[in-house]
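Of the protein chains in this complex, one is absent; all others appear in place.
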Amino acid sequence: MVIPLLLMLLAVLVYPMGSSLWVSFENYRLTALHARHFVGLANYAKIPRDARFWNAMGNTLVFVSTAVFLEFVLGFALALLLHRRVRMRNFFRSVLLTPMFITPVAVGLIFRFMLNSEFGIIPYILKTIGIEVDFFATSPLALFSIVFIDVWQWTPFMMLLLLAGLESLPREPFEAARVDGASAWFTFRRVTFPLMRPVIVVAVIIRMLDAFKVFEYLYVITRGGPGNSTESIMYYIYRVGFRFFRMGEAAAMSYVLALIILLLVFLEFQLLRRARST
Amino acid sequence: MTRKGLHAVMIHGLLFLALIVVVFPYFWMLLTSIKPYWLITAPNVWIFRPVLDNWREVLFESKLPLYLLNSLIVGGIVSVISVGVGSLAAYSFSRFNTGGTPARFAILAAQMLPPVVLVISIFLMMYHLRLLKTYAGIIVAHLSFILPLVTWFLIGFFDEVPRELEEQAMVDGYTRFQAFYKVGLPNVRAGAAAAGCFWFVLSWNDFFYALILTGGPTKTLPVAVAGFWTFRGIEMGQMAAAIIVAIVPVVTASFFVQKHLVKGLGGGVKY
Partner (left out) sequence: MAEVVLEHVTKRFGDVVAVKDVSLTIADGSFTVLLGPSGCGKTTTLRLIAGLEEVTAGRIFIGGRDVTRLEPKDRNVAMVFQNYALYPHLKVYDNIAFGLKAAKRPRSEIDRKVREAARLLGIEDLLNRRPRQLSGGQQQRVAIGRAIVRNPNVFLFDEPLSNLDAKLRIQMRTELLRLHRRLKTTTIYVTHDQEEAMTLGDTVVVMKEGEIMQIGTPWEIYNRPRNIFVAGFIGSPEMNFLHGTYQRGVFTLKCGVELGLGLFEVPEGEAILGVRPDDVYLAGHGPPDRSDPLSAVVDVIEFLGSRAIVSISLGEDRLRMVVSDALVGSLEEGKECRVVFDRRKLHLFDPRTGERLN
């Protein structure tokens, strides 16, 4: 019964992976197919010296850590708020979850429109209180504007995961804490947070993996600019592979990226193991 | 006011604030979509006579409905194949524990791959087979990450159905496959349908694969929407309308999915 699945995965997953790997060992250029031949690890060797690759990698790491951190803090706060017996809780939850379901391209365009320095509503409002900002024109700000958009879209996802975790916690220890005289903050620090640790680690891993793939916002807003300050690693690889059609190099870069991600996930899993043993 | 009363007000206040942050962009897009084009670059104008030109052009005079159809077709085919193939395998993983725990995790590991890895070879495959701007490429690409996810979810759902039901059916004379088809499958239907919306949305929202593997008449909705990025004044009202067309079906589906999502993810996150 597993055979159809295995066959299908073989066709859509394993074969493409292997094929990409092979391509990464050739100097495969779509613009010069006749010249394609095996070059071993030459494509990989180019990477350490590729400043633009590391710039993109750096941008992505800054993006991922900032965005996921903010999404975690805000998501946890919202989850805690929604965990209580508030009236209209389901309504709030349903509406607050909607951003994560929207195609990121649309979200990108929405915010590009709203943050546009000429006719965007937000700079307009800021101007009336005396602040003049161009969100996408200058270097660190542009990247953080993208972070802001990601936070708008994906905080609900964090909130969802953390809320599910909160609701699966046993109720009695919390009543015991109330009677034992613990303040709300003490209970959070000493009971809620420790009991949530496994859920937190998994939620952060999942979100991190996704955040690494940031592409859409860049495609419809900054295209990597100003300069290369918002070029993410996915965007750079896309350019190399589908703008310059240097497939071999792109394939090599994508495998290096996969390895780096694998390494990070492995580290996080170690953290998870430690969290569960306490 | 009592302390409990003050507490409630604060919580509601914060939630309301979050609500505004989430809903304002929707509202603004709606507003923009009914603005005549000379007012779009004037953010301070809120009161005006609404026009439906943008909507008319997007829904009846542009190719957007075609692209919407493309997204539906691709999503539909991917969902059907995934559920069909995935449920068979998921049943096996759940009941016979084929491959043990490593197998279950290997499935999820497929999720970790950055799409760039696969897209290159799928692109080249399609390029050489001259299937580049057909549905073939995009379906293969979507299957690569949706199929494992569907299987993972279905394993979880089958785990929740007690084995005794099928064992009862087999004692009554059914073969294993019939038991699966007549007993196991219907029982997961409810949860699977809800999660099905989720996978459909994943396919619907994908941009990266669609950008590279579709084009022209097979463009999917996100790619079409991205075409508005040139930001010409005249087109932005239409852009707003197109965005809303892209959002509404998905957000509506999300309201149906929610209950099952919280339960399923809560269980899944804890593994």
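Going by the order they are written in, the chains are A and B; count residues from 1 in each one.
Heads up, the rule we're going with is that a residue touches a chain if its C-beta (ideal position, glycine included) is under 8 Å from a C-beta of that chain, and two chains touch if they have at least 3 such contacts.
Computed from a predicted model, the values in this text were never measured in an experiment.
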Item to check | Absent-chain contact - pick from A:40, A:130 or A:181 | outcome: A:181
Checklist entry - In the complete complex, which positions of chain A touch the hidden chain? => result 170, 172-173, 175-183, 186, 190-191, 194-195, 278
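Just so it is clear, only the chains that are shown with their structure count from here on.
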Item to check | Intercentroid distance (Cα basis), chain B paired with chain A, Å | outcome: 17
Checklist outcome for this item: Contacts from chain A onto chain B in the complex sit at residues 1-2, 4-6, 8-9, 11-13, 15-17, 19-20, 23, 28, 30, 77-78, 81-82, 84, 86-87, 92-99, 101-106, 109-114, 116, 118-121, 124, 152, 156, 160-161, 163-165, 167-168, 198-199, 202-203, 209, 212-213, 215-216, 219-221, 234, 237-238, 241-242, 247, 250-251, 253-255, 257-258, 261-262, 265
Next on the checklist: Looking at the complex, which residues from chain B come into contact with chain A?
Outcome noted: 8, 11-12, 14-15, 18-19, 21-23, 25, 28-29, 32, 40-44, 81, 84-86, 88-89, 91-93, 98-99, 110-125, 127, 140-141, 143-144, 147-148, 151, 177, 180, 201, 204-208, 211-212, 221-223, 225-226, 228-229, 231, 236, 239-240, 243, 246-247, 250-251, 253-255, 258, 261-263, 265-266, 269-271
